[in-house]
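Here it is, the structure in full.
Take a look at subunit A:
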Amino acid sequence: MTVTLYHYLMLAGVLFAIGFFGVLLRKNTLVIYMCLELMLIASTIVLVAFSRYNGTMDGNVFVFFILTVAAAEVAVGLAIIVALFRRRMTIQVDELNALKN
Partner candidate 1 sequence: MNNLPVDLLLLSIATPLAVALAIALGLPKRHAIKLAYVGFGVPAVIACYLWSQFPANPGAEYAFMTSYATGLEGLGIKLTLGLNGISMPLFMMAGIVGLAAGLYAIQSGAERLKIYLMLLLVMHAGLMGMFASIDIFFFYFFHELALIPTFIMVGIWGGRDRGYAAMKMTIYLTVGAMLSLIGLIAIYMKSGAESFDMITLRNELLMNPMRDSTQTTIFGLLMFGFGILVSLWPFHTWAPLGYGAAPSSVSMLHAGVLKKFGLYGLVQIALPLVPAGAMEWAPMLAWLALGNIIIIGLITLAQRDLKQMVGYASVMHVGYGFLGVACLSVLGAGGAVLFMVAHGLSVSLLFLLTTSIHHRTGTFDMDQMGGLAQKAPVLAAFFLTAVLASIGLPGPGLLNFWGELTIFMAVYDHAQWMVVPAVLGVVISAIYGLRAVGRVFYGPATEAFQCHQQGRVIEDLRWNERIPAIILLVTLIGLGIWPKAISTSLNSALEAIYPAVEALTVHVAGQ
Partner candidate 2 sequence: MFATIFYLFAFLSVGSALAMVFNRNTVHSAMFLLLSLVGVAGVFALLDTGFLALLLIFVYAGAVVALFLFIVMLLDMQGGERKPFRPAAIAAGVVTAGLLVVGLVSFSGAVQALHAPEAASVLPVGVNLKHYANQLFTTYLLPVQVVGFLLLIAMLGVIVLSKRFEGLEDIK
């Protein structure tokens, strides 16, 4: 039983799918946001795995950027969530539907 690229990619795929599923399932904005982070991480696995198996550096460097960007995104996102919570006293997505139709 050897571990090949296939396994890494499937792991990434499964995590990506779980993340996606979580986004669809959860109503708490914070958890949704966590799931999104998970999806990003799943993508990084793909990059790292390919980088390793293809012998090129680009994927790894890309991951570096992704982590940076994700951190910034989280900061901004959480700031928005906090501000929203302060105004609306909820972060449940099904209650955040003042904008519709």
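Criterion: contacts are C-beta pairs under 8 Å (C-beta built on N, C-alpha and C of every residue); 3 or more make two chains touch, one makes a residue touch a chain; residues count from 1.
How were these picked? Simply put, all candidates are chains of the complex that A comes from, given by their letters.
Note that the structure is predicted; figures quoted are calculated from it, not measured.
**Student:** Looking at subunit A, find the partner in this complex that touches it; the options are 1 or 2.
**Tutor:** Result: candidate 2 touches subunit A.
**Student:** What residues on subunit A touch candidate 2, complex-wise?
**Tutor:** 1-11, 13-15, 17-22, 24-28, 30-31, 33-35, 37-38, 41, 44-45, 48-49, 51-58, 60-61, 63-65, 67-76, 78-83, 85-87, 91-92, 94
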